[in-house]
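Of the protein chains in this complex, one is absent; all others appear in place.
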Amino acid sequence: MPSKKIPVAVLGATGSVGQRFIQLLESHPWFEVAEVVASERSVGRPYREAADWRLDAFVPERVAELVVKDYSDQIESPLAFSALPGEVAEEIEQRLARDGHAVLSNTSTHRMGADIPLMIPEVNPDHARAIEAQKKNRGWSGFIVTNPNCSAIHMVLTLKPLQDAFGLEQVVVTTLQAVSGAGYPGVPSLDMIDNVVPFISSEEEKMEEETQKLLGKWNDGFELDPVVVSATCTRVPVRDGHTEAVSVKLGQAATPADVAEVFRSFQGRPQILELPSAPKRPIVVRDEPNRPQPNLDRNSENGMASVVGRLRECPIFGVKYVLLGHNTSRGAAGASILNAELFKVEGLLPV
Amino acid sequence: MPSKKIPVAVLGATGSVGQRFIQLLESHPWFEVAEVVASERSVGRPYREAADWRLDAFVPERVAELVVKDYSDQIESPLAFSALPGEVAEEIEQRLARDGHAVLSNTSTHRMGADIPLMIPEVNPDHARAIEAQKKNRGWSGFIVTNPNCSAIHMVLTLKPLQDAFGLEQVVVTTLQAVSGAGYPGVPSLDMIDNVVPFISSEEEKMEEETQKLLGKWNDGFELDPVVVSATCTRVPVRDGHTEAVSVKLGQAATPADVAEVFRSFQGRPQILELPSAPKRPIVVRDEPNRPQPNLDRNSENGMASVVGRLRECPIFGVKYVLLGHNTSRGAAGASILNAELFKVEGLLPV
Amino acid sequence: MPSKKIPVAVLGATGSVGQRFIQLLESHPWFEVAEVVASERSVGRPYREAADWRLDAFVPERVAELVVKDYSDQIESPLAFSALPGEVAEEIEQRLARDGHAVLSNTSTHRMGADIPLMIPEVNPDHARAIEAQKKNRGWSGFIVTNPNCSAIHMVLTLKPLQDAFGLEQVVVTTLQAVSGAGYPGVPSLDMIDNVVPFISSEEEKMEEETQKLLGKWNDGFELDPVVVSATCTRVPVRDGHTEAVSVKLGQAATPADVAEVFRSFQGRPQILELPSAPKRPIVVRDEPNRPQPNLDRNSENGMASVVGRLRECPIFGVKYVLLGHNTSRGAAGASILNAELFKVEGLLPV
Partner (left out) sequence: MPSKKIPVAVLGATGSVGQRFIQLLESHPWFEVAEVVASERSVGRPYREAADWRLDAFVPERVAELVVKDYSDQIESPLAFSALPGEVAEEIEQRLARDGHAVLSNTSTHRMGADIPLMIPEVNPDHARAIEAQKKNRGWSGFIVTNPNCSAIHMVLTLKPLQDAFGLEQVVVTTLQAVSGAGYPGVPSLDMIDNVVPFISSEEEKMEEETQKLLGKWNDGFELDPVVVSATCTRVPVRDGHTEAVSVKLGQAATPADVAEVFRSFQGRPQILELPSAPKRPIVVRDEPNRPQPNLDRNSENGMASVVGRLRECPIFGVKYVLLGHNTSRGAAGASILNAELFKVEGLLPV
């Protein structure tokens, strides 16, 4: 008896985020990896050989034997998860969308597009409505939906309930980002042993811009939220899990206890719909003075939660806290998958 | 022929900062380590054996044979550098000051005292005048002078020229601090391999309070500067060198180029007096996009400079930058030594 | 309805190995943690507060509320897993054994005892017979069984099938050990950032002696195997997973392919009995040129396997390979649990 699951393609399947897609989809109740697509070097080889699998000891069994397809090959699956490198994403993702595929993309290329939803299901599920305009504007039978940058997504998950409860004006954030965010080989070890690199190309711009789109509105066009974000992004010797020190100026006064309560009670569409990949608690609040820590907290709620700690008064902005989120689970592959789950339940998938 | 150098005692000589004192004083033109003082466990043993020397392969030859004295022993040297643990510093430092010694202390105990100078020679050399009041108030023939916390000192070195040139209102800072700041054994490796700890006890308070004293005035009493600092302090897997992401609201508008110019031209009393440990450039400005980095930049100007990079506009505060400073050189032992050099030239030492 | 599981006590429950016991027992089919016992500092507090839980984000729910008992308190559970510090283990373990408890100990104290089994169920299950002598000699109603040092156990797991197939004469081994082996706080981060420490106290002696007992025979007394082991033990900046470079002189010639075949087909009593914690493959052989690696391979078979790679000719000894094993799973807590499972199936537990 054939599987009733929806077949999906993973684009850029051999890279770091591609591998995470395959890991997170391994026993997914709705989706099943049917095609793995990667660059020329890998094409025609079984995934087991083509991927230098680095998430744990062994490649998931079922995917291991799939033969890697070329970017130019016909994709059969109605759904495509994209972890494509930026330089090829534009052409490929647009072609697939034109041809009727739902493209759920983790790549930055289309994120700020005027008719492309940039979504976090807990934050702006109604932005899905933009795909109508997108299909119409572009004459596509499919569509592209994107999820945010790995640092932006966790920060915005915590900003959304603050915006709702108190209003949101200004955010100063400094990140301490894990090396897996740069893929493999990515950051050289000579840059990370006994060192910090206080710069990640384009990362600060992404955090500043994507936040405004994510917290904005869709009214036959995206209205950016006026919140102002000032970001400093650094790389630290951590494998997985971005840490962010955040100070927030709210629209109205709130104590750390108020904020903790708002974080703890936050629930979005994925929680209401009980989506398979939805964390029960999208924001986990820790009371210990020295948490969150990447090594201890990054897998909270299967890597799909943002973990907040050190919630306290900021003498300048009102409130500040430290947050941590897994950058390749909720911060990348998991974000795309959660978007796909929302789209399925909302009846927006072409299946 | 006996040395003409001023004999000095190092208190807490076997610890991390104590070792750095001994290393930095190894070929000092004015001072010579004559006494090493440490806790009971070390007393009576040659320094070579008592200290688990961790700065490089070998203990400096001359100090290696000094026999470690007890805290209760008579100190002969007119000058004492203190790297004492907080819990014993109060009694010992006060006793020595009472008995006529100049105590140059890196310990936090007396930093915020109402008649105790907290000094950075480039920033507030005139605070030295407080020792007159101190001696009079307390009936001491000696005195205590302190230097700031290792994170505060580098930040304030960069804030001072901004205050002078543009005025200074608010500072948001996130630190990424090295493990040597916690001494030895200090931070467990299980906390630092593949991890960040987003908390350092009392560190944020020190940065917030000490900055106001350092940038304030002495008018027969310390007048705190009204600058408001909001700090988040984290520990990262780096041996030496604190990195700090700083956003500054100035009193009047200034471009990053203006600020760079002010940093580059900054000179203080130590530079004018050409003190032996004074960095030629107290602030080194780097133009590369990915600097400063601890491993590359921490020893700039023999570890006595603050290295600034990533100078750019902050959409909220006006200007932001990343700074790096060696936390046990200029951030601790070197700071005390530079204070001592200033006091010597100013004729304030009891010799 | 009360649980039918056998209640167990964990001694030294708040330490690194104690935590691993609790984690591995969380959903064990036969055993259930009923008592947690630790040093004075923790006594009377719920485990959640007493343990600085460091294995992941949260303490297992059921154990979290157990109140920590004192070492001198009455232990009710028939089974006690011991992760006691060496200095207290002797008195406490002997008292419990005397009083009728089965003590499964990971502590080194009793390992080399003349009537104390030192066991790996795949290697020397028949050494369990020593407990008869032990009980008789000592007049105990219970008994003590130990498992080996975390480096020895993985090496011996790979030596056993070689001994059986080819005979075994000499072994030269160099270890690269993880920091979790030293507990928490354990190894200072200043020793492990950009560094290696080529010494671990008593570790080499343990590897050399325990191997002879493990591979020896019980004939109303332990006959040590004459194999000669020469070990060099080092500490490297890895959280979990000991890597070991092993060269072996066999009794008769064998090619790397022969050895690989012997490793791959190795099955012991735990596999035959299908014990709950038994790895399906006690030895996992990897063919890739650059494996095993701690970060990728340490959790193979739930941390209960020894992973072997780089199997090749040694120009001096005949064959050499690199092995990797999880040092707190199979290397400590998991080893005790597997011993307990064997004892239960063999009818040797006092329940």
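For reference, chains read A, B and C in written order, and residue numbers begin at 1 within each chain.
Quick note on the criterion: contacts are C-beta pairs under 8 Å (C-beta built on N, C-alpha and C of every residue); 3 or more make two chains touch, one makes a residue touch a chain.
Bear in mind that the values here come from a model prediction, so they are computed numbers and not experimental data.
*Asks:* For the chain left off this view, which of C:Arg239, C:Arg281, C:Arg330 or C:Lys344 is in contact with it?
*Replies:* C:Arg239
*Asks:* If the hidden chain were put back, which of A:Arg239, A:Arg269, A:Lys320 or A:Lys344 would touch it?
*Replies:* A:Arg239
*Asks:* For the chain left out of this view, which of A:Val187, A:Leu275 or A:Leu296 touches it?
*Replies:* Looking across A:Val187, A:Leu275 or A:Leu296, the contact with the absent chain belongs to A:Val187.
*Asks:* In the full complex, which of C:Pro29, C:Pro289 or C:Gly347 touches the chain missing from this view?
*Replies:* C:Pro289
*Asks:* With respect to the chain omitted from the figure, which of C:Thr174, C:Gln271 or C:Asn302 is a touching residue?
*Replies:* Considering the complete complex, C:Thr174 is the one touching the chain left out.
*Asks:* What residues on chain C make contact with the chain left out of this view?
*Replies:* Residues in contact with the chain left out: 170, 172, 174, 176, 191, 193-199, 208, 228-230, 232, 234, 236-239, 243, 245, 247, 289-296, 309-310, 314-317, 320, 322.
*Asks:* What residues on chain A make contact with the chain left out of this view?
*Replies:* Within chain A, the residues that touch the unshown chain are 54, 179-180, 184-194, 237-239.
*Asks:* Of the residues in chain B, which ones touch the absent chain?
*Replies:* These residues of chain B touch the chain that is not shown: 54, 56-57, 193-194, 239, 284, 295-297, 299-300, 307.
We adopt the following convention: only the chains that are shown with their structure count from here on.
*Asks:* Could you tell me the distance, in whole angstrom, between the mean C-alpha positions of chain A and chain B?
*Replies:* 42
*Asks:* Provide the list of chain B residues touching at least two other chains, using ranges where the numbers run on.
*Replies:* If we look for residues of chain B contacting two or more partner chains, we find 191, 193-194, 237-239.
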